[in-house]
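Presented below is the structure to which this report refers.
Apart from one protein chain that is not included, each protein chain of the complex appears where it belongs.
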Amino acid sequence: MADPRFFAAAGPFALSRLCEIARAELGGGVDPEAHFFDVAPLDRAGSREVSFLDNRRYLESFVRSEAGACVVHRDLAVRAPDGMALLLSTEPYRAYARIAQAFYPDVVPESGIADGAFVHATARLGDDCSVEPGAVIGPGAELGRRCRVGSNAVIGPGVVLGDDCRIGPCASLLFCLLGNRVVIHAGVRIGQDGFGFAPGPEAHEKVPQLGRVLIEDDVEIGANTTIDRGSGPDTVIGSGTKIDNLVQIAHNVQLGSGCIIVSQVGISGSTKVGQLVMMGGQAGLTGHLKIGSGARIGAQAGVMRDVDPGATVMGSPAQPVKEYWRQVAMVSGLAKKRKGS
Amino acid sequence: MADPRFFAAAGPFALSRLCEIARAELGGGVDPEAHFFDVAPLDRAGSREVSFLDNRRYLESFVRSEAGACVVHRDLAVRAPDGMALLLSTEPYRAYARIAQAFYPDVVPESGIADGAFVHATARLGDDCSVEPGAVIGPGAELGRRCRVGSNAVIGPGVVLGDDCRIGPCASLLFCLLGNRVVIHAGVRIGQDGFGFAPGPEAHEKVPQLGRVLIEDDVEIGANTTIDRGSGPDTVIGSGTKIDNLVQIAHNVQLGSGCIIVSQVGISGSTKVGQLVMMGGQAGLTGHLKIGSGARIGAQAGVMRDVDPGATVMGSPAQPVKEYWRQVAMVSGLAKKRKGS
Partner (left out) sequence: MADPRFFAAAGPFALSRLCEIARAELGGGVDPEAHFFDVAPLDRAGSREVSFLDNRRYLESFVRSEAGACVVHRDLAVRAPDGMALLLSTEPYRAYARIAQAFYPDVVPESGIADGAFVHATARLGDDCSVEPGAVIGPGAELGRRCRVGSNAVIGPGVVLGDDCRIGPCASLLFCLLGNRVVIHAGVRIGQDGFGFAPGPEAHEKVPQLGRVLIEDDVEIGANTTIDRGSGPDTVIGSGTKIDNLVQIAHNVQLGSGCIIVSQVGISGSTKVGQLVMMGGQAGLTGHLKIGSGARIGAQAGVMRDVDPGATVMGSPAQPVKEYWRQVAMVSGLAKKRKGS
């Protein structure tokens, strides 16, 4: 059970309701009105809890589990222990995610502006927003309905948020427009000047950065990540894209929808990324590249050239994945041979 | 045109005035008193806007541009479309930067200490400073004239700022002395304890960090960058140096003047860097190195040895640039040969 200091479980839910939530089918021989009270891992779940099996590596735990109910792929249902209620799904992890969301919905704070928050007289807040102590909302800012602004967060002048946005503590948003259901974690920096200088031996001349950051619906941005505003064009984060902690996104970068960008990635200025691109941790991309939709970029890769749609690259400088592993094997093999000789 | 929610264009300016600003020469056959209202890219500029051509890659856009005026190198002036006023410069990008600065000067907020800012009674502020809501200025801090402190920023006890400094929202400055015109972006951390421990199997003994961070004139520091204070000597950032987002600068590092440090670089303790050094994104330097003036360090390089003045290094471990590319080509070639055999 999750620590009650921090989490409060909703429920209980009937199996029939859980199947609706999970978009799963109820296995035979069980009472659809039986109620369940929580989620738990296979090895810790009891008779009143729901678990899941997604990875065959945990099949043994499934076989021995005392979970009262379990989300599982139809193919593995025959391995279930006696008496376990089964919620059959072709996507058990996604189905479990929905059930866990139902048991642990976002805690909605009381709406209102806390004492010690600073909301400028010309800012406009939609219904049912909550603004925590120390948050600052600047002149002309506009928040949609049910937005939540964490303690000591800063919403700059003119910034626009859609409905149901969540801004973590100590984040700062400047020169940006957010869609709906955007989640910004603690310490995120959005919209500051990009790194734009016309370099010279006597002084690097600052180039005014006149664009914005556009963040589409359902984007989530991890803690202490930085996204600079455009220099003239905008910096754009496509809908549903998920960005991890400590990522750097430079001015004029465009990320398509549904991308997954793992922690500490750096994307240089004006690079354009398609849809559903995945980037592993600490990968770096130089500027002005085109990364095709569905491409996969390995952790720590150093990408200096365009990447084709659907391609996978690894290494620094980045290579097609097969080429990369062939090089790694060749270098390792030659070095061992040398040692032997 | 830049989004008027965030930007207000100054101007209009006469061509003659723009030439002064840009340090450019006005091409023939145009009225020096014709007025212009904004800047814009070549492909979007209209008859009352100023654009620029810096990179021959965009020559085609220049030839077709409808911009009323354009900053361009003399050598390319003959390619200009009819009727375009030309501002001739040997450094078109720098010239354009100055014009863009004139159209979009820093917005100077009303001076004064906002409600909800906390300025200690013993802090001293020069004339015309502005302190936004939630900012905290500690005991004994001294700010020069026209400094601006963003919302929820923290200026620690005894910290000194010169004139015209800008501190972004949520930044924190401790144990540091800043020159004039220093720009600190959101979430920057300056002056915390360096990572100084005398390691041991039972406990790592903390070594008190008794130095400061000295930041000279015209330095700019990107969002969420961290600069630790010295352990006894000071950490020093030389004048005019520009540091991007999420950079780590450890205790006792000395950066010379005019350096450009791209995002996510890490510089370990006591490394000394000359003037006008450039470091690409995600490069890492070990401690106690000497990096000569004018050196260039490639993105993702791993520098473990001193670098000579003017040298260019790449790779991890870092190599002279020619050596690096020779190695990359050799590994790639051998791996392909193996595949073929």
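To keep things simple, chains are lettered A and B as they appear, and every chain counts its residues starting from 1.
One rule holds for everything that comes next: contacts are C-beta pairs under 8 Å (C-beta built on N, C-alpha and C of every residue); 3 or more make two chains touch, one makes a residue touch a chain.
Nothing here was measured: the structure is a model prediction, and the numbers come from that model.
Contact with the omitted chain, checked across A:Arg17, A:Arg48, A:His73 or A:Arg94, is made by A:Arg94. For the chain left out of this panel, the touching residue among A:Arg148, A:His185 or A:Arg326 is A:His185. Listed for chain A, the residues touching the missing chain in the whole complex are 2-3, 5-7, 39-41, 91, 93-94, 96-98, 100-101, 103-104, 114-116, 132-134, 150-152, 168-170, 185-187, 218, 220, 222-224, 240, 242, 244-246, 258, 260, 262-264, 276, 281-282, 299-300, 316, 328, 331-332, 334-335, 338-339.
The chain not shown here touches chain B at positions 116, 118, 134, 136, 138, 140, 152, 154, 156-158, 160, 170-172, 174-175, 187, 189, 192-193, 195, 197-201, 203-208, 210-212, 224, 226, 228, 232-233, 246, 248, 250, 264, 266, 268, 282, 284, 286, 300, 302, 316-317, 319, 323, 326-327, 330-331, 334.
Just so it is clear, only the chains that are shown with their structure count from here on.
If each chain is reduced to the centroid of its CA atoms, chain A and chain B end up 29 Å from each other.
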